[in-house]
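For subunit A:
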Amino acid sequence: MPLNNELVQRYKARFGEAIREAWIDRKQAILVVAPEQLLEIAQFSRDDEKFDMLSDLTAVDWPKREKRFDLVLILYSFAKNERLRLKALLGEGEPVTTVEGVWPTANWLERECYDMFGIVFAGHSNLKRLLLPEEWQGFPLRKDYDILQQDEAWVRENLGIESGQ
Partner candidate 1 sequence: MNLSAIVAAVLAWPYLWPLVFVLVIVLVLPLVAGYIVLVERKVMADMQVRLGPMRVGPHGLLQPIADAVKLLLKEDIIPESADKAIFWGAPLVSVTAAMLALAAIPIGPFFQIADLNIGLLYVLGISALGIFGIVFGGWASNSHYSLLGALRSAAQLLSYETSAGLAIVSALLLAGTLSMRGIVQVQDDEGVWLIFAAPIGFFIYLVASIAETNRAPFDMPEAESELVAGYMTEYSGFRWALYFLAEYTNMIVVSAIATTLFLGGWLRPFAGTSLFNFLDFFPPLSLLGVAVYCLYRAPKQPVAVQKMFMVGVSGLCAVVALILAAPLLAPSGSFLAGAKDGLHGGFWFLLKVSTYIYVFMWLRFTFPRYRFDQLMRLGWQFLVPLSIANVMGVAGALVLHRQFGWGRVPSFGLSVIFTLAVAAYLLTVGENPPHTREGKEEEIAGNA
Partner candidate 2 sequence: MPPSDIRGSNVETTVLGADEIILNMGPQHPSTHGVLRVKLFLDGEKVVKSECVIGYLHRGVEKIAEHRSYQQFAPYVDRMDYVAAVSNGLGYCEAVEKLMGVEAPPRARVIRTILTEMQRIASHLFWLGTHALDIGALTPLFYCLREREEILKIFEKYCGARLTTHAFRIGGLQYEAYDELEKDVERFCQGFDKRVDEYEALLTQNRIWVGRTKGIGIISAADAIAMGVTGPVLRASGVEWDLRKAAPYAAYDQYKFKIPTEKTGDTYDRYLVRMEEMRQSRLICLQAIENIPAGPILGKVGKVLKPPPGEVYHAIEAPKGELGYYIVSDGTTQPYRVRIRPPSLINLEALDQMIRGHLVADVVAIIGTLDIVLGEVDR
């Protein structure tokens, strides 16, 4: 359902077209924003709207869309006891500025996003893989990565076995 409460209006007043959509789903507010302005919106969210905690930063892969990735930031405000979800639509290979400077917790969360989806965060201090080995090829949480797929070369070289399956 589309949403147009005071919070949304404040965002739209400040950023105008960068706030592409705003809706409410199952009583939770979602703002879809332009990825180019993500850093400014993040700073505004933290400083002016008091969303001081980044609960989570993740992505969803919609391969059939032109902009396949949904970058999702889940914010929480202690003062207002309110949650907000920011989404940015990213295409394949399209980098987005890191929000590490705004919420330091994004450091590892963005690394995991990169690890699993291949989303590049420009300006990140240490964009290495987090969960998978550094030399792994492939981004497992993408929909075109089969569930039984693995980086055969890495497995053969490092584990000395033909396949982990």
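Everything below uses one rule, namely that contacts are C-beta pairs under 8 Å (C-beta built on N, C-alpha and C of every residue); 3 or more make two chains touch, one makes a residue touch a chain; residues count from 1.
Quick note on selection: all candidates are chains of the complex that A comes from, given by their letters.
Predicted, not measured: the structure shown is a model, and the values here were computed from it.
Of the numbered chains 1 or 2, all belong to the complex, but just one touches subunit A: 2.
Against candidate 2, the residues of subunit A that register as touching in their complex are 25-26, 28, 30, 52-56, 58, 60-61, 72, 74, 78, 81, 83, 85, 103-105, 107-109, 116, 129-133, 140-141, 143, 145, 147.
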